[in-house]
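A single protein chain has been omitted; all remaining protein chains appear in their positions.
Naming follows writing order (A and B), and every chain is counted from residue 1.
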Amino acid sequence: MSVLHAVFAPGFFSNGPVQAALVMGAVVALVCAPVGVLAVLRGQAFAGHAFADITSTGGSAAVLLGISPVLGFAASAAAGAASMEGLGARQRGDRDLVTGTVLGGALGLSALLLYLSTTRQGTSGATVSVLFGSIFAVSAANWPWVLSLGLPALAVVAAAYRPLLLGSVSPELAAARGVRARLVSAMYLGALAASVALSALTIGAVLSTALLVGPAAAALGLSSRPGRAMAWAGAIAVVSVWAGIVLAYDSYSWPPVGRGWPVSFFVVALVTAFYAVSRAGVRRRPRRQPAGRGS
Amino acid sequence: MPDPTLPAPATPTGAAPAGALPIGAVPTGADAGRRTTPPGQRLPVLDVEGLGVRLGGRQVLSDVSFHLCQGEVAGLIGSNGAGKTTLLRAVLGLTPVSAGHVSVAGSRGRRPPVGYVPQKVVLDPDLPIRARDLVQLGQDGHRWGLPWPSAAKRAATEELLAGVGALHLADARVGQLSGGELQRVLVAHALAGGPRLLLLDEPLANLDLRSARDTVALLDCIARQQGIAVLMSTHDVNPLMGVMDRVVYLAGGRAATGPTADVVRSDVLSSLYGHHVDVLHAHGRVIVSIGDDAHRDDGCDAVPASAGVLADEPEPSRSGWR
Partner (left out) sequence: MLSGLFSAFMLHSWEATSVVAVAAGVVGFFVVLRGSTFAAHAIPQGAFTGAAAAALLGTSTLLGAGVFSFLAVGALARWGRRGRHDVVTALVLVIMLATGSLFLSVGSQYAQQTFSLLFGEPLAVSSAYLWPTVGLAAACTGLVLVSYRRLLLTSAAPELAGAGGVSPAAVNFWFLLAIGAATTLALPVVGALLVFSLMIGPPAAARSLTARPGVALGLSVLLALVTTWAALVGAYWSNWPLGFFVGVAAVLWYLLGRGAKAWGHRPRTAPAVGSSR
């Protein structure tokens, strides 16, 4: 019992914001996992990160305009995905350039918004808090948005599962098999934008990138089957988020007492640890298990 | 969908149209007459007529015509940059054609299943996809929705892998296979869609002599037993000499096509290159040697190892063997 008390500080389970954070964190982690595995396989981690900053810009613009931040997140996700697709580069190398260009435009806008909000309203709070976010600020009113961003993203991954996998092996094989590559990649970009908008909105831009990329990359070493890799990624993400919340709650009693350490720090540390352990395990293992020849 | 793993002997039904071959319609050589059924009586699978392709403002292929029938093995021969990959991609519909047309199995509208093994597939070693998953994706990789595992699918996949001698690799990650192993798995992937036409781009490029011979034998067997037309590119004619029914010889953007013995001939190749070309037969091997500067094309050993001589000599005239 005392051990339990040492891990879960008193009042942990009865705390309303903590409960909401636990549930919301798990939901976001489970949406990000399959989308993230595909992002890593397709080499679109940069785009995944870019959407976090782009949608945060949308969120702070909405704050400045006095409309719902959620609307800002969703609209900027759509605009970001559309402009990346519109400028779309055919080669993989150029894709990062397009992503960077769109991201740079969004960050430039973000700089302007920060300036405007500090000169008009005398505070940089909105932009900054949007950029870093806090999982404890999740409110129950966000539920409809969580569903309307998360479910379509998962639906796209389920619908285009096989074309996406084949395309991640080789775009050429997919094209030869009759996959409509442009349609499928545009659909996936939309799903990526939606799931990142969801996570940036609920847990902040930093955590959104960490949860999208870290668990997915760690999971690749844990299973040689695509579905199982996604399941592993989900499990790692949920465990990281929950443990991060527990530690952040505990950290209120750590020095400097009463300030609390950010959740994002703990979650990022855990996700990185999972990745490092998984990579070390891959390196330790023989290249391929010798299978019974001619079985 | 016909089960691709069952041997489906090529039974000629009705009178197939006699193909308008640019060069010699009747097989005459010993190699070309190898088949029990003469090519003229088989169903045509691939028909390319007057094909032209422009890439980056350059005419890469012009006026290429040939056809391919059920169960035939054809070699797509040409030096580096001759347009072999471009031609295969044009047949697949992945590269837009600027002239002529390509029709597969008689249909010009809907895309019929064509198996394709690309020239180079670079895979990340941590890709969480096993050989059996890749073969499975060859069957249903274009379908929407989540896949449902079934015993029948599993059996079909394993049968395909066994067919290419790669059953023992079924559970290995595709990114960790060696070049030759991956090649076999990719052939199984290509066959999984039940194609009537199989295109392979440089399937022998990364293989040692024995694996190359095995691969050629395997492809020959697939063509013969399942009645699939096989078109494979290579820059060297020799490994295919025993099994090849037909040759598409690319040089300078143009093509000489026809039964093997009719194309790999001194007079035909000479007119294609615009040089005198010798075709030498020695110990079952065919050596193609080109024109006046043949000694330069064969390699360095024909040239005296003296820098002064090299520097004084004029640039060799352009030939197909660059």
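Simple rule for what comes next: a contact is a pair of C-beta atoms (placed from the backbone, for glycine too) under 8 Å apart; a residue touches a chain by one contact, two chains touch by 3 or more.
Computed from a predicted model, the values in this text were never measured in an experiment.
J.: Of the residues listed, A:35, A:61, A:74 or A:103, which one is in contact with the missing chain?
T.: In the complete complex, the chain left out is touched by residue A:103.
J.: Out of A:64, A:197, A:217 or A:246, which touches the unshown chain?
T.: Only one listed residue reaches the unshown chain, and that is A:217.
J.: For chain A, enumerate the residues touching the unshown chain of the complex.
T.: Chain A touches the chain not shown through residues 40, 43-46, 48-49, 87, 93-94, 96-112, 114-115, 124, 128, 132, 206-207, 209-210, 212-214, 217, 256, 259-262, 264-265, 267-269, 271-272, 275, 279, 283.
Keep this in mind: only the chains that are shown with their structure count from here on.
J.: Taking each chain's centre as its mean C-alpha position, how far apart are chain A and chain B in Å?
T.: 44
J.: Mind pulling up the chain A residues that touch chain B in the complex?
T.: Touch list, chain A to chain B: 37, 41, 158-163, 165-166, 168-170, 172-179, 219-221, 223-226, 228-229, 282, 287-289, 291-295.
J.: Which positions of chain B touch chain A when the two form their complex?
T.: 92, 94, 111, 113-116, 118, 121, 123-124, 126-130, 133-134, 137-138, 140-147, 167-174, 176, 186, 189, 193
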